[in-house]
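Below is the structure I would like to discuss, written out as structure tokens.
All protein chains but one are shown in place.
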Amino acid sequence: MLLEVRDLHVEFRTRDGVARAVNGVSYGVDAGETLAVLGESGSGKSVTAQAIMGILDSPPGRITGGEILFQGRDLLRLKEEERRRIRGAEMAMIFQDALSALNPVLPVGDQLGEMFVVHRGMSRKDARAKAVELMDRVRIPGAAARVRDYPHQFSGGMRQRIMIAMALALEPALIIADEPTTALDVTVQAQVMDLLAELQRELTMGLVLITHDLGVVADVADRIAVMYAGRIVESAPVHDLYKAPAHPYTRGLLDSIPRLDHKGRELYAIKGLPPSLMHIPAGCAFHPRCTAARDLCRTDVPPLHEVTGERGSACHFWRECLDG
Amino acid sequence: MGPYVVRRLLQMVPVFAGATLLIFLMVNVMGDPVAGLCGERQCDPATAARLKQEFGLDQPVWQQYLTYMGNVFTGDFGTAFNGQKVTELMATSFPVTLRLTIVAILFEIAIGVTLGVAMGLRRGRPVDTGVLLVTLVVISVPTFVTGLLLQLLLGVEWGWIKPSVSWQAGFDELIVPGLVLASVSLAYVTRLTRTSIAENARADYVRTAVAKGLPRHRVIVRHLLRNSLIPVVTFIGADVGFLMGGAIVTERIFNIHGVGYQLYQGILRQSTQTVVGFVTVLVLVFLVANLLVDLLYAVLDPRIRYA
Partner (left out) sequence: MPEPQPLEPSSYVPGGTAELVPADAEILRTGPGGRGPRGPDTTAAPSVAAEERVRSLWSDAWHDLRRNPVFLVSALVILFLVLIALWPQLIAPGNPLDCDLAKAQQGPGPGHPFGFNGQGCDVYTRTVHGARTSVTVGVCATLGVAVLGSVLGGLAGFFGGVGDAILSRVTDVFFAIPVVLGGLVLLSVVTSSTVWPVIGFMVLLGWPQISRIARGSVITARQNDYVQAARALGASPMRILLRHIAPNAIAPVIVVATIALGTYIALEATLSYLGVGLKPPSVSWGIDISAASPYIRNAPHALLWPSGALAVTVLAFIMLGDAVRDALDPRLR
């Protein structure tokens, strides 16, 4: 395994109380594999990613337990300086909103070249040549001329390409993409996603794709981990999960996708709201919104049951769910 | 940027005219414009009438204003109470106030910005809260009180400085007065820098810089500071105009013969020409400083394009 997260716990201490953002998440990615992490906002998917990257805002965020194994080493035991050398060079992150994620007052070429200056000790001139090369690689037209432009001078799609170029600069083994296409126009989304998938194949990188868009997932992911209230509720190869979800929450998500063949019917929506991370319900966190909840669900936290060798479900009644 | 500068210069014209007219009217209300012209004594009625005619003071105010402005643009600021040309007074006093302002600005940069950056990076810690409180106290104590207290302590009690500045007013003599002049702005610069740093420290692009594996000092200097200091630099730039206009209190405390001193004398002796002349130049300095600040903004922040 390239990356293995084991029983990770993260909490945020705020003025109003402790928010338990991540409560025992475990997942893994192999080289060349794409893991989609799916969930609503507040499910802990981004916080997990930040913990892996080591860019958690702390305070208030704090990792209270678990391990993050990357190429066999537990990142949480490394010194900050060792982690810094890994960041950007061996694992990189693509953020959702490239406009705010890029520095507004530096030319994009400087921001790309910086990777080579800092991690590879290149001269500024060589780094700039590398930056042009990278911009070509993510197919930005006229790269040589635009290397001195500022982020705001690019379109949304082009900016996201620059973000991707920056992540790929040092050919890392792992990429974490946090909603990489959410901020883009629908037409551009596919282009950017295809580019990312293509480069990932070329470089046989592991990719953790954080998203709430089931459509994106189906196209590019190998496996899916569904998160809810800081836990993984279902984990499965993508086709198995789409065929027959083993958790009521996953089923709800799938049912809420508008489908042409269901035209005219009322769209399904999961009732209720995601729980506050300060007051996660006892038992199964999903029980207040679950149509199949029983007494057991209100008292006992369901473990991740093994459904088959490669899939798991954190539902006491996953069998019934699987049968529909 | 060329057309923008032209547009801004054109915009400055009504503001300049308005501000000088306002001051002109105020000074006219102030009192007898010929009162100072006969030296220390009161003019006799015949002389007063002759002088009034000579200076066009029997004409309506708006006409006087136009005549005055016309003269100003040919470099003639009129005559002060003691027969000296107002321009001569300016030539001796503006360099002094400029030196004082430079000292003040240096303090703002050296102390205000440094402290602000340090506190912004330590946001929420006890030392940050403490410094914030101190800045509030400094803002609350009026400049003249700060000045008198420093003069009492450093000048009278401990004898570190001379309580009043000589007429040459060299940089060395202006250190403490410069600090006094800067004090309130200094506190503002500290707070502004701190807020700006603290806000930008949570910005996405800083997080990106960390995710790129940049060393902490590079994240701070190259990414955080570059963005955070834009409002600070512009504040300090605009402050040049404010400090020169506000130096009057500091100059009075330390007996510095600068712009404020001349203005104060001009007001005491009801010398309209001195007061209007000095204020006109101060307004001009203020407006030019603000224009330069806006242009500086565009240089520092590439997102701003003036057309």
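As written, the chains take the letters A and B, and residue 1 is the first residue of each chain.
FYI, a contact is a pair of C-beta atoms (placed from the backbone, for glycine too) under 8 Å apart; a residue touches a chain by one contact, two chains touch by 3 or more.
As the structure is a computational prediction, the values presented were derived from the model and not from experiment.
K.L.:
Please identify which residue in B:49, B:109 or B:139 touches the non-displayed chain.
P.N.:
The one listed residue touching the chain not shown is B:139.
K.L.:
So which of B:96, B:192, B:229 or B:256 would be touching the chain we can't see?
P.N.:
B:192
K.L.:
Could you tell which one of B:61, B:149 or B:221 touches the chain left off the display?
P.N.:
Checking each option in B:61, B:149 or B:221, the one touching the absent chain turns out to be B:149.
K.L.:
What is the set of subunit B residues that contact the non-displayed chain in the whole complex?
P.N.:
Residues 8, 11, 14-16, 18-19, 22-23, 26-27, 29-31, 136-137, 139-145, 148-149, 151-152, 156, 184, 188, 191-192, 195, 199, 202, 231, 234-235, 238-239, 241-242, 245-246, 248-249, 252, 263-264, 267-268, 275, 279, 282-283, 286-287, 290, 293-294, 297-298, 303-306 of subunit B touch the chain that is not shown.
Heads up, the rule we're going with is that only the chains that are shown with their structure count from here on.
K.L.:
So how far apart, in whole Å, are subunit A and subunit B when each is placed at the average of its C-alpha atoms?
P.N.:
Those two chain centres are 53 Å apart.
K.L.:
What part of subunit B is in contact with subunit A in the complex they form?
P.N.:
Those in contact with subunit A are residues 202-205, 207-215, 218, 222-223, 226-227, 230, 300-303.
K.L.:
Sort out for me which residues of subunit A touch subunit B in the complex.
P.N.:
Residues 53, 55, 57, 84-89, 92-93, 95, 97, 100-106, 114-115, 118-119, 150, 152, 166 of subunit A touch subunit B in their complex.
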